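Take a look at the structure set out below.
Complex shown without one protein chain; remaining protein chains in place.
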Amino acid sequence: MLRRAFPILGVLTAALLSYGLYEALIGAPIEQSMGEVQRIFYYHAPSAWTAFLLFTVNFVASVVYLIRRSIKADILALVTAEVGVVFCTVVLVTGPLWARPVWGIWWTWDIRLTSTLVLWLIYVSYLMLRRFSSSGQTPLMAAVLAVFGALDVPLVYFSIWFFRTQHPQPVIGGGGSIDPKMLQVALINWAAFLCFAGLVCWSRYRLELLQREVEETEALEALLDSGGAP
Amino acid sequence: MSALATLTRASLSKDLRLEWRSKDAINSMLFFALLVVVIFSFSFDPTAEESRRIAGGLVWVAFLFAAVVALNQTWARELRNQVLDAYRVSPAPANALFLAKALGNFIFVIVLEAFMTPLFIVFYNLRALGAAYQLLIVSALGTWALVVNGTFFAAMSLRTRSREIMLPLLLFPISIPALLATVEGTTAILTGDYSPKFWIVLLAAYNVVFTTACLLLFDKVLNAE
Partner (left out) sequence: MNQSLHAAADPIIVIHDLVKQFGRFAALRGVSAEFVAGRLYAIVGENGAGKTTLLRSLAGLTQPTRGSISMLGTTDLRSVCRQLGYMAHPSLLYDEMGGMENLRYFARLYEIRDDERCARTISAVGLDPTLIRPVGQYSQGMRQRMSLARALIHDPKVLLLDEPFSNVDARSARQMTHLLTQLRDAGKTIFVVTHQASQLEHAADEFVHMEAGVIVRRTREWMTAEAP
């Protein structure tokens, strides 16, 4: 059942991604003041939305792990963090690429950009912890860190918001109404990215699940292999 | 509740007594702090006016480095001879141990700061234009923000490989709002340009949120074998 759904989702994702690319590069109207470079928005914003959604799932899965100690919740937390960091990286790379030609600066301590950067840092440290922790306690430690990270997000947001009011900086992005066609293209791309993220998470989830099953089987074999050297 | 307080006190006084006896950590830390101040002073040689604006950042980055070295030593004494196991088999609540360690680190880092601050004042010709007493509030809140999570993450990294490097990797990202608030609050007081009130409130909120989280989760971290 699920096995058959996988290629269908794959084809759908490929179609959506190509359609989204076409719309972003050709279909959407040219923005008046920024010109062609504004088209990076169709990758920048949907990536950000996808990343935030994945991090939210990671938080929920971590809390579920802390309560129920379910291995599946732990795997879900792991894969959403991994894929979330990838999308978050796209946001952080496309942001300066967009800002440089439009505002003449690579980086500004804009509230959204900076919050995203801090979020990215937190989740990279999360993945580091998972890598460096010794196997038995990794899920617990990672879940605890995810909770700390989630608690940090509003504090990060408020601190940067207030920082900005004291250090005026050029206002980027936002402001004014958006052309409905542009919004439509952005949403199409978001749908495509969501499907893509779902597809990657799913494969990664299955891989990780299999990996742990293999480890468990090996451990079981070690258990049954009574003659083994101590 | 009172059992928690007595045990925290017993554990804290034990740590202070041992530290006083060996003075290993405090001596090396004070020298390390001195080195940090001197190197920073070489690297940046601003005028009095400039120094007011950048001193908040400079001083707190220096404190942060010194604090991380101190925080990494938090659990060293409990790991030697596996004394931590003696605590774990006893009925004593895990939070008493955590509070004792966090308070110990707080005292330790405050001593370091008290030692480094006059040096910074001398090297940078600092003089606060705002209300100087507020510096004490900002320092106390900022230091607690660092050590409460620092103590917790140090316990978490006990079970990782290369644990010394793991602590800053975990601590720094989470501490960004606290650091920002401390630095900005200090700068606000030094320059007297604007009120540090928002930053003090933010630090207080940060401390309440994370102290609560640490106390709720420390038991799990300590007993994750």
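Per-chain numbering from 1; labels A and B assigned in written order.
Keep this in mind: contacts are C-beta pairs under 8 Å (C-beta built on N, C-alpha and C of every residue); 3 or more make two chains touch, one makes a residue touch a chain.
Note that the structure is a prediction, hence the values are computed from the model and not measured.
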{"item": "Option touching the unshown chain, where B:Tyr87, B:Phe172 or B:Tyr194 are the choices", "value": "B:Tyr87"}
{"item": "Touching residues on subunit A - with respect to the absent chain", "value": "135-136, 215, 218-219, 222-223, 226-228, 230"}
{"item": "Where the missing chain touches subunit B, by residue", "value": "3, 6-7, 10-11, 14, 17-18, 21-22, 77, 80-83, 85-92, 225"}
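Here is the rule we go by: only the chains that are shown with their structure count from here on.
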{"item": "Sites on subunit B touched by subunit A in the complex", "value": "149, 156, 159-162, 166, 169-170, 172-174, 176-178, 180-181, 184, 194, 198-199, 202, 205-206, 209-210, 213, 217, 220-221, 224-225"}
{"item": "Residue ranges of subunit A touching subunit B (in the complex, touch as defined)", "value": "66, 118, 121-122, 124-125, 128-129, 132-134, 136-137, 140-141, 144-145, 147-149, 151-152, 155-156, 158-160, 162-163, 166"}
